[in-house]
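Note that this complex is displayed minus one protein chain, with the remaining chains in position.
Here is chain A:
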Amino acid sequence: MSVSVSAAPAVSPAPPAPRLTRRSPYPGWFFTPAAIVYSVLFLAPTFASLYFSLTRWTLFDSEFIGFENFAQFFREPFLIKGLINTVIYAVVTSGLKVVLGLLLAVMLTSQIVARGYLRSVVFFPVLVSTVGVGITFTVLMHPTQGMINETLAMFGIAGPGWLTDPNLALYSVALVDVWKGVGLATVIYIAGLVVIPRDYYEAARIDGATPWQNFWYVTLPLCRPATSTVITLSFIGGLRTFDLIWAMTKGGPGFASDTIASVIYKQYQAGFYGLSTAGNVVLFILIALLVVPLTMILNRKQGHE
């Protein structure tokens, strides 16, 4: 019996070679709503502000004046003061948030009584309105009738003018900022600390590490990612600060606690729209110049897996 071989099945065309780039499983138009919102609310104002910073602008009319706004910005002594204050404020607040946040997190991850409750207490100020906090502390820090100075007076200490002393006002506001923001730093640190494997501490314990050595050689280096996050977030937050300063001192006394943001706001209130926009561009460049190298240093690979 012969076996007939049927005609070879039609060879289907070879499938196209798979593309090397991985295609997104979602259609391209999915991102359109986000792109529109982002363009209208972020990109357009950014580029518009770049343009308006080069003009004399009255909201209805603008006249191109080149870099005149920037030149004027840097000529004003109180604007320079605002610039310096901004950097001081950012360094002080982020520095204190790192130190206090880490210490609180170490405490709140150890075996202490009422740990959950204490964690809530530390985080609570983060949830409160900044303006509310500002007003409350303004009352508390009143030079004669504030609770802080009254308490100090009970111990025979003459409290300073927290918000009225030009040398102190900025630091007083910074302290309130730290009080309000340290909860977030603590939560970030707690997240960073609980992922450190227990083996490291046990190995160190067998090697005879004291609690301080444990902290210095194990905890501190291994929570570096959390430190980077806290520094970056609080430093940027410090550079942009406005609401707390405005609620507590409005940049005063005089210009003693002005930051760039409050100066820009004052210029804006006074109708110098072009000048205030130039201030915003300066703030943007300042943040970029400080934060980009900072994050590069912080995120440098440290042999972590």
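Throughout what follows, contacts are C-beta pairs under 8 Å (C-beta built on N, C-alpha and C of every residue); 3 or more make two chains touch, one makes a residue touch a chain; residues count from 1.
We adopt the following convention: contacts and distances are computed from a predicted model.
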item	value
Undepicted complex member, UniProt protein name, chosen from "Cell shape-determining protein MreC", "Fe-S cluster assembly protein SufB", "Phosphoribosylformylglycinamidine synthase subunit PurQ" or "Multiple sugar transport system ATP-binding protein"	"Multiple sugar transport system ATP-binding protein"
Listed residues A:Pro221, A:Gly254, A:Gly271 or A:Pro293, member touching the removed chain	A:Pro221
Of A:Glu63, A:Glu150 or A:Glu202, the residue in touch with the unshown chain	A:Glu202
In chain A, positions touching the absent partner	197, 199-200, 202-210, 213, 217-218, 221-222, 224, 302-305
